[in-house]
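First up is the structure itself, then whatever we jot down about it.
Partial complex: the chains shown occupy the same locations as in the complete assembly.
Note that the chains are named A and B in the order they appear, and that numbering of residues resets to 1 at the start of each chain.
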Amino acid sequence: MSQNVAQFDAWIRDQFKALNTELESLYDHCENPMQIADTGNELKQQLKQEGESHIEKLLIEGNTDQGFDRNFDLLGNIGMYMAACRRHELTEPSRETRSPLEKASALALQVGASLGVTPRFATSHLTTHCKAVDGEPKRFTSLKDEALFIDFNTLAVLAYKRAADALVRILPMGISHPVAPYLLMDATSALKDVAHWNKKLFDELDGDAFFNHVRPYYKPFRVGQHEYRGANAGDFAGINEIDMLLGLCQANQSFYSQLLVDKFLYMMPEDQARLRDVMRRQSLLDQILDGLNSNPEAPWLKEVIQALVEAIDAHGNTAHQHHEQLVKRFIVAPSIKLEDNDKTHITASGPPLEVLLRSLNRLKELRMAANNSQLPSRYHDVQRLKCWLESH
Amino acid sequence: MSQNVAQFDAWIRDQFKALNTELESLYDHCENPMQIADTGNELKQQLKQEGESHIEKLLIEGNTDQGFDRNFDLLGNIGMYMAACRRHELTEPSRETRSPLEKASALALQVGASLGVTPRFATSHLTTHCKAVDGEPKRFTSLKDEALFIDFNTLAVLAYKRAADALVRILPMGISHPVAPYLLMDATSALKDVAHWNKKLFDELDGDAFFNHVRPYYKPFRVGQHEYRGANAGDFAGINEIDMLLGLCQANQSFYSQLLVDKFLYMMPEDQARLRDVMRRQSLLDQILDGLNSNPEAPWLKEVIQALVEAIDAHGNTAHQHHEQLVKRFIVAPSIKLEDNDKTHITASGPPLEVLLRSLNRLKELRMAANNSQLPSRYHDVQRLKCWLESH
């Protein structure tokens, strides 16, 4: 790490976090926590200027040749700074045509482009790739609810990844391999872990604290000319690998591929590569259906159909939980209470809440193989497997 | 190649080309060649439907696991089809919110995402990566001017690439290596080739034929929801590698990095990787300036400064030529003649002509190290080298 990079990192881990925490506590005393424009102006300016002076030095130094890991880390720091400026309404994408944080934009664009990712912080910066120093990961604030949100998120992401690893490892063997059922069981067990962490989140996260003091750091903001949607917990390849390998979502459906296209640059390059590869593969569900069609009494079918159906159910379950519990409680419920003109931009990805919910619901139904003829859901195929099981 | 892929390819090389050629000949007899909406409707429908029926089969087949080369080729075919539909105004991005070519969009999104490139045809599909079969590259039409335009474009791109190769090979040696001047000379010689092919284009391309019958295939169009700007001849990494290695453009200037960010997904993945790498390196110009600062009488300086200055001049020259000759003659001049309501969307990349020209002019001045204090041009640094040469 160059010295300038190290100093910026230290600032993010220390003063930056303290300033945000102090501002959140001021906002907490505002009458309307959505109306923060006139609160804490001095602290806000301090945050803006201190960050800027670090970034200025880095821009002059121009030394971005420090290997992927360090540059990715640096991008996270710039992104956290820009996101905080946006949360404190020092910038606001709908009132500007380009980010007023010119230096930060320039550095973010350079580093992001040289890494092959969006020029902003991504979820992985805060979760799977958030380096802890002496027990302390990088955080926006020292609020308990931010830590809780992020830690359970991270655990759920890691469990999804483990499920994806297991499914991917079936591909070179084929679904009829004697070892395939064990990999499916491993995936199912990992998906149950996801459910466990989701439940923890549901039980332990404070809805108001999250909505008012954590989520606002995940809003969209501009870097240079373009606005980039907020980071969201789903910005890793694993979840979509599972979707496609289980056959529940399909890359040749444009609803789904559009979603993937929009998501690619929010993922780490290694995740991009994995996801690309999976997009080209035949799903495990389709492999089994082929098997069933050519010989419905093949001896290898029973164990693996059982295991696949369990994996599918476990995946559907996490999707149901995400939508009906997490999204409903932590996004929808608090939004309903809002005044109309506070409702804009409450979602991380920009579109109005209803649009977002419709899209999330569609995903949920696909993942649950729901009986919905409007959707390319695999309901009938999954039912066919379940019936087969009953008769075998 | 699967049979469906092969049949679609054969159609693109044969009927598709014939239909476009016939339509162009009809348009040629229109009073206003910009007003083609009501001409050749039957041929247009034939083109649309034949293409669609090929794409439908591919979507059902779902077999995208054919290796990078073949999928890239397939994406080019889908993209050419969609671009032709747009050229014939079967689709028009400003009147739609999503492409009416739903099947083609779905396939393009899947294939593009799985390759890591925009879901449309890119310049490389028509130039450096356009497979010829029995002497015939893939083309929209059999018009002489399309062939001429594309062939000279390809030759210029290849020469730029050779220049970039030579410059990149200096990096591991450092600018003070005894062999560096030879690599710079090789770059200069390649840049002179670029100028040669540019001149040929200027001399031999028919402006009207190009403007009315070739360029319209390069317009922006939608794939799924998003509109993608048109392909342009600069969508390869080499030119930007040269910009940055010669020190004339800098990745920490947001004008330039924004431009790179917007361009990345229009390049082949291998080009993306090369460009990313170069973005992290110290330019040759800066390496020499460091050398000059620490020991202005070092014996290795003379030969290499001479060679660098020549490379810089050669690069500036191609930029000048591009702007003052090619753009002026083949875009600006014919546009001036247009009625106002024909002027929209005449450029491939979407923005109004003035905006585009301003941006191109800026690039030209940077590449020429022009004396313009509004720009981060390297004028003074390049002058310093030239003065030093005079006194040594």
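Assume a contact is a pair of C-beta atoms (placed from the backbone, for glycine too) under 8 Å apart; a residue touches a chain by one contact, two chains touch by 3 or more.
These figures come from a predicted structure and were not determined experimentally.
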| item | value |
| --- | --- |
| Whole-assembly copy number, given 2 chains displayed | 4 |
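Following the convention adopted for this analysis, only the chains that are shown with their structure count from here on.
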| item | value |
| --- | --- |
| Chain B - residues contacting chain A, complex | 59, 62, 64-65, 71, 102, 105-107, 109-110, 112-116, 119, 224-226, 250-254, 257-258, 260-261, 264, 272, 276, 279-282 |
